[in-house]
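Omission of a single protein chain aside, the complex is shown with its protein chains in their original locations.
Up next, chain A:
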């Protein structure tokens, strides 16, 4: 009860803080006096040394002009060449409108300081003109950016080698390159009281199910937070089942994956400042698909697909089965194997569960430590881990050989699952299964399996069943489930996203030479 109270208190305090910042700010209009405007700006941006306020004479404007911007957020070339130069080196006889002089694509006229403040903070530069009660917001955004790189988490063999970056406009462009179609629509939503994050909901208007889209919009609209820093945070606010270990949306850093999902009638949410895009609605099966599946030959792709499901089962249950077998049900182990297990366990002083937990936790630690280390040190972790796990632990008699093999198998299996979120979920479930197996043996594993299946079936992603096409059964989607049939067999879009337009392609079956 105490905990509940504490959580509730914490929640209200967030609400309080939000209402403070959310209280109506007085709207200050732009004055026609430059000095007043500058004073107002200085009042808004205190302790802001990166704010540049440059006042100069522009003969064309017929007086003084003040240019304001935040120095790191703008493109210096654009400011120098497209704003300052035309205004300073104005020659007689040219067009007299200051608006026409700015060789920048997007220039808007604003009247109040609230907008000015927002625009400056987002990297635009603002031009105040003496004697006019308005300001021009010039789009000169140019913050520090990363070059396009290979996606780190979702490397691909044959797919594109461009991953998303931290700028949403670039990311949208990357997606548009794959689907240059006017039906690719974008809805923008701003989320976050302080961070003010732009979310761009992308979808194919004639394919997507309007109810699903509306549901997503509603959920996004209900978010009241300080800021969304990353797509993962956003996910957590709009999930169907927040207590589930399973990811209910896919976050991807690959534009081609995103495009493929969009074409299946799903919705992509591009989050500004985050290099990953959220895809919804998704099913359990989509976490086992990969762009490469569609560019390698279909029998091979099917084999790899099956391998992934097998890996999921191995990674979830193998240590649990091992524990159950050697502490309850050794009758089912073949005689020769049980003798070698017995021999390898002779020196181990721990019960099987402790032995397994010890190794699994070591593995998880190695994995976690390897992620954040720079590459040169990361290698050391691998070597230390390999020697510690593979050799010393066994020789010291702390863990048995077979256990090492089991842990190694499990680790390899969990790496085969292509989606990081899903493989993390498996990591967690594995421990639950191990405890169940240690307490109830095979019966415990079966109970765990039933609970797992029950949970997976009851899950939803944006109101669409997570277990589809297995539960509910939709045989037409099985062409791309455990096996991947040839692409020309998939004449319709998968039903998982409840698309309104179903036809995907015509009859494309190659005829070959033989008629």
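The working rule: a residue touches a chain if its C-beta (ideal position, glycine included) is under 8 Å from a C-beta of that chain, and two chains touch if they have at least 3 such contacts; residues count from 1.
Rule of thumb we're sticking to: contacts and distances are computed from a predicted model.
Look at the chain that isn't drawn here: its UniProt entry, checked against "Glutamate/aspartate import permease protein GltK", "Germination protein", "Sarcosine oxidase subunit alpha family protein" or "NADH-quinone oxidoreductase subunit K", names it "Germination protein". If you put the hidden chain back, the residue from A:159, A:418, A:441 or A:469 that touches it is A:441.
The residue touching the chain not shown here, chosen from A:84, A:307 or A:338, is A:338. Set against the missing chain, the residues A:72, A:131 or A:351 yield one that touches it, A:351. Of the residues in chain A, those that touch the hidden partner chain are 4, 7-8, 243, 326-328, 330-331, 335-336, 338-339, 341-343, 345-348, 351-352, 435, 438-441, 444.
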